[in-house]
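Mind having a look at this structure? Questions to follow.
The complex is shown incomplete by one protein chain, all other protein chains being positioned as in the whole.
Presenting subunit A:
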Amino acid sequence: MEAVTCFHISVTGQIEFASFPLGPDGSQLFVRYEVIAGPDWELVAGLSAGITQCSTSRPQDEKIVFNMPLEFSYKATNPFGWPQIVFCIYGKNIWGVETSLGYARIHAPVFGMERRRIVAPILIPRCANTVAEIMSWITGKNAELRNPKILTEGAKNKGLQTDSYGELTVSLQTISRGANRMGYDWGRQQSAEQNY
């Protein structure tokens, strides 16, 4: 019998909607997503990045629905570097200019055999100094991260100041192949509904 050295995971789901308790800071919102996995992870099928349509909510409802499919399969030798998804949210401000409305980051579920709804908080980076803050207030353009991938690397976001406002609801499920044979213990499956 050949030695098992790698396993596959396949993640499916969708970006359901964004919601802002006092309404979004812009209109015609869209989300750009990117899946970021560790160095020995290899994308075998699906898309690791994408952009949604520009969506607006109904007046009586704070939900901004995207209903955007997420489907990707990875091959890996080791769960370290488990795929994370970074969402960049953009929208048009009062001057009709496209600007960043924040970022969200999640891990793809490890125990997601049961369909799981993940509520990802949206973080908005704050301007580094007062002059930039005034300019941002006049032009309506928010501070952006040059490289949003730093959110997935714990060591690089020290010193960054953020505001949190709104959340992005994503539902994902994971199926794996070959991990049990490698000696991994996934425990008993439990439904994990986030409610914080």
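To be clear about the criterion, contacts are C-beta pairs under 8 Å (C-beta built on N, C-alpha and C of every residue); 3 or more make two chains touch, one makes a residue touch a chain; residues count from 1.
Note that in this section contacts and distances are computed from a predicted model.
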Protein name (UniProt record) of the chain left out of view, among "B9 domain-containing protein 2", "Nuclear pore complex protein Nup85", "DNA-directed RNA polymerase III subunit RPC3" or "cysteine desulfurase": "B9 domain-containing protein 2"
Query: Of the residues A:Thr12, A:Gln28 or A:Asn78, which one touches the chain left out of the display?
result: A:Asn78
Statement: Where A:Gln53, A:Thr139 or A:Ser164 are the choices, the one touching the absent chain is A:Ser164
Field: Hidden partner interface residues of subunit A, rising order
entry: 21-22, 38, 78-82, 84, 104-107, 109-111, 120-121, 123, 126, 151-155, 157-165, 182-190, 192, 194, 196
